[in-house]
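What you see is the complex with one protein chain gone and the rest in place.
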Amino acid sequence: MRPSERAPEQMRTITFTRHYTCHAEGSVLVEFGNTKVLCTATVEERLPAWLKGKGQGWVTAEYGMLPRSTGSRTPREAAKGKQGGRTMEIQRLIGRALRAIVDLEALGEYQITLDCDVIQADGGTRTASISGSYIALCDAISWLQKNRRLKKNPLHGQIASVSVGIYNGVPVLDLDYAEDSNAETDMNVVMNEAGQFIELQGTAEGHAFRRDELDAMLALAEKGIREIMQAQREVLEA
Amino acid sequence: MRPSERAPEQMRTITFTRHYTCHAEGSVLVEFGNTKVLCTATVEERLPAWLKGKGQGWVTAEYGMLPRSTGSRTPREAAKGKQGGRTMEIQRLIGRALRAIVDLEALGEYQITLDCDVIQADGGTRTASISGSYIALCDAISWLQKNRRLKKNPLHGQIASVSVGIYNGVPVLDLDYAEDSNAETDMNVVMNEAGQFIELQGTAEGHAFRRDELDAMLALAEKGIREIMQAQREVLEA
Amino acid sequence: MRPSERAPEQMRTITFTRHYTCHAEGSVLVEFGNTKVLCTATVEERLPAWLKGKGQGWVTAEYGMLPRSTGSRTPREAAKGKQGGRTMEIQRLIGRALRAIVDLEALGEYQITLDCDVIQADGGTRTASISGSYIALCDAISWLQKNRRLKKNPLHGQIASVSVGIYNGVPVLDLDYAEDSNAETDMNVVMNEAGQFIELQGTAEGHAFRRDELDAMLALAEKGIREIMQAQREVLEA
Amino acid sequence: MRPSERAPEQMRTITFTRHYTCHAEGSVLVEFGNTKVLCTATVEERLPAWLKGKGQGWVTAEYGMLPRSTGSRTPREAAKGKQGGRTMEIQRLIGRALRAIVDLEALGEYQITLDCDVIQADGGTRTASISGSYIALCDAISWLQKNRRLKKNPLHGQIASVSVGIYNGVPVLDLDYAEDSNAETDMNVVMNEAGQFIELQGTAEGHAFRRDELDAMLALAEKGIREIMQAQREVLEA
Amino acid sequence: MRPSERAPEQMRTITFTRHYTCHAEGSVLVEFGNTKVLCTATVEERLPAWLKGKGQGWVTAEYGMLPRSTGSRTPREAAKGKQGGRTMEIQRLIGRALRAIVDLEALGEYQITLDCDVIQADGGTRTASISGSYIALCDAISWLQKNRRLKKNPLHGQIASVSVGIYNGVPVLDLDYAEDSNAETDMNVVMNEAGQFIELQGTAEGHAFRRDELDAMLALAEKGIREIMQAQREVLEA
Partner (left out) sequence: MRPSERAPEQMRTITFTRHYTCHAEGSVLVEFGNTKVLCTATVEERLPAWLKGKGQGWVTAEYGMLPRSTGSRTPREAAKGKQGGRTMEIQRLIGRALRAIVDLEALGEYQITLDCDVIQADGGTRTASISGSYIALCDAISWLQKNRRLKKNPLHGQIASVSVGIYNGVPVLDLDYAEDSNAETDMNVVMNEAGQFIELQGTAEGHAFRRDELDAMLALAEKGIREIMQAQREVLEA
């Protein structure tokens, strides 16, 4: 039995709130149950030094947790003077996943930065961040198009992400914190609208996982991602 | 004429939303018009090294802005590897103001940390932070009392804060960003429920201000703080 | 009774020693009693990145304490790897106060940096720094004029600064360390030669201060600043 | 055709040189073709603060590249003042993978640190690091046993790691730098001796990968890991 | 001809001013011509972690330059966030030299920190720092003795230091900045009262130096150090 009493293949309630804050070119509050992440997309006309003059743009991401988004207070990284390894790992993942659906040449010499800030954490913040950033990125690109800064749409795909794992020996979908901290295996999957893999990161926490467990988790992930994509399309068409 | 069309002595709409997030002992979203700050209070049983074994507690604050809480993106301090001077100045002010109404010996060996994170900025983030942190602090102390960790209530006052300034030669109350960035003088005032001063910080941005201008600003501040305190009492009694 | 046996409205002896060191364009040792601060002004033909090409100059300040300027040794900020919040707060205040009397466009594309280094501390180092930096700034601007680098004098005012406070219930002028560390209220005031306010920073340390206490402190500050300005004029005319 | 003219399922030559340096409790030079990594294991009687007094030990890893292990010089992280995101990601992966085969309670209050320093890089440094660290860890644990510091062997498995990818549309095993930098997909796999997964990290660089491609890559990884494990056993029995 | 018109074997005027500031246990302004360094000695009852409980004390040094002690402004190390290599090299040298004449066991569990802060630089700041720190250290140890904290005098020697070099092909004593920046060779020598070497650091800047040049420089150094030691004894006996 899952702590949340969900069925193994049952997602938490997913909501996307667009235009959550007023300044950013894209601003989305994404909720996977009690996990709440604010994803903003910022368009700037400046590029990292190594990309200047190459006729292409860049998409990157930064991730942070508000100190008390977690059960006990997480020290503020700005006060510690550096971002931890987990933060770096997550923001590299988010940026990489989003670049997989953007034609950087078609984007032109713009940089789009996705800031994913966790307001409240209950497991799955990185997969929520990716799923929400997709909407924020869409809005930022629409903003560029409305302002006639792009010749063609640089977006060539849709992505979403979900976590799967083995909890008490059972493959389950969309782990919350109670499950995540006790799961034997935890896997984050990013897929595109064709059901292909963008990123796959599986870690055995308790014991190594078998091939059949991997297959079961992948099937759950595909189901979950289809549902998230449906929610993404609905909010974008709203 | 103020950009917002408010009268000179008119505050923006002030709202406090308690229990905004679920993990913290106190969690308040404070809004002064479009300025939105999440203030959380965390209770911990650990103290700064220099206070250990002295039989008293500590109240401190940290402040941060989400990168895109502002009109153009503010680089993330965690990524830059240090907190800037403005951040330090503000968080020192918030902590000092709150300590002014707490009997640290009555608090016992607990530390309460107020995290003020700006979700959306439109001027007055530090005065909103102080005003909202007061509520979060009340809730954290109630939590300690409910859990029978305190012998007596360490809170011995109420505080609130507002900004005043000279805009186009006219003293005005509660400046928003459009005013703040063009004000000739900007002053932040923290007062207690007896109308006494906890903190007064006035800066001539454009030209030096005269004594009569100071007096006019102080009168406006007193009026504004009375209104904020009324709102604080209402939400605490709700 | 004040620890120093001064009358409540009595300043410490103020001295300014110009040309204290030989390399800087302005170099002043300022003494407020036992507080000794070396203020140097450096003229450079480089500007912060965000000011380049805007046809104006910049005035900024940095502050530091020698490790053993204080009663017990203060760890060296260079060794700790960062400047603390107090340092940042003070150097931001010094820079802001000096910019209030400089026409940055008339200064042209020069940057003047005021370095305020505390040789010996006995309270009031920030107000001494501001009062001494004014002389160093005058000397730096004279140097620019003598070298025919300026078309017109960018200085359009005189500033000085002093601290006031409530000590044992009595408003007093120019607090030394023994008073400052026990004062109920501490206020730093920066004024110009017309008696107008440039900066006002009051903090209730022990208990909140009343409006009549504020008025008494402001009257003392005005008296003290008039005396410092007299001393400034004398040394500049020498 | 692969740049190295290897067949798709062909590994590079793998060698492990034990006792490569003289001070460490375990010291192994691992070579995957031209990739050379020095893996040392250090046993210490000190633990991270959060583990003290819990009656268990810890296994952790650090990773670094010599500045000119790469085609063009990589700036030294010690000189830059921080470890980059890639470094953090890799050293977290190595530590996690090794902990998967260690019973931390049986280890007692010892910390074993695996330092993986890349002498020469030609792709696959993280998988070589994991495969070599396994040998260094075995040697460190033998050292503890020889010195009668352990009651029972805390090692309960064998691990090895290899990379697989899609290069020019073809699934290939053990990518070198020429392939890695042009691969469409890159996946790092860590398995134990039972053929179960410890870690799986797949990234679509060029285009998303399909389920059948994933299956082909996993089959190659399993084959490669079997060969590495054979080499590990041979060198440990030597 | 030397720029200063001094004879090759002629020192600059050396002065030591004791009790230059009021808080430190030892406080000396040392002047070698226009080079002015404030050396303070601080006694503390805390030791570096690695020395605790070993029944001995420690002597260490820190060095800094005020930003405008030099001809053009040197950026403040506290603002840059780290001490440069030159600073580290110098402070390590000062500490090492002073430890050579202190019996650390006889010092007991005290740490003495010598802070050498350059007020005005004109060459030879490190040799002035060592020569001045010797006096400050004597005063700090006298302070410990007067306060009956020591059983016996831990000082067992006298040290002084001077620079020598080859300028325009001629060996010269006590280089000022004009010489130092053009010298072909620069050597810093620390000796004790018996004329033995504590430290010798010679660097060929322009061309390598011959053995006979080394011998000539050492003879000059010995002469200079004798003169400095005479001045040290006079000021200590005053």
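Letters A, B, C, D and E mark the chains as written, and numbering starts fresh at 1 in each.
We adopt the following convention: a residue touches a chain if its C-beta (ideal position, glycine included) is under 8 Å from a C-beta of that chain, and two chains touch if they have at least 3 such contacts.
All figures in this text were calculated on a predicted structure; none of them were measured in a lab.
Checked against the full complex, the one of D:A49, D:A79 or D:A194 touching the unshown chain is D:A79.
Considering the full assembly, E:N192 is the residue among E:S131, E:N192 or E:Q232 that touches the omitted chain.
Contact with the chain that does not appear here is found for just one residue of D:C22, D:A49, D:A194 or D:A238, D:C22. Of the residues in chain D, those that touch the hidden partner chain are 21-24, 27, 34, 36, 38, 40, 42, 44, 62, 64, 66-73, 76-83, 87, 113, 115, 117, 119-121.
Against the chain not shown here, chain E presents residues 82, 84-86, 88-89, 91-92, 96, 100, 157, 187, 191-192, 194-204, 207-211, 214, 218.
Please note the rule applied: only the chains that are shown with their structure count from here on.
For C-E, the equivalent interface among the listed pairs A-D, B-C or A-B is A-B, as over half of the contact pairs agree by residue number.
Averaged C-alpha coordinates put the centre of chain A at 33 Å from the centre of chain B. Here the CA centre of chain A is 58 Å from the CA centre of chain E.
Separation between the centroids of chain B and chain C, computed from CA atoms only, is 28 Å.
Residue positions of chain B touching 2 or more other chains, listed in rising order: 81-82.
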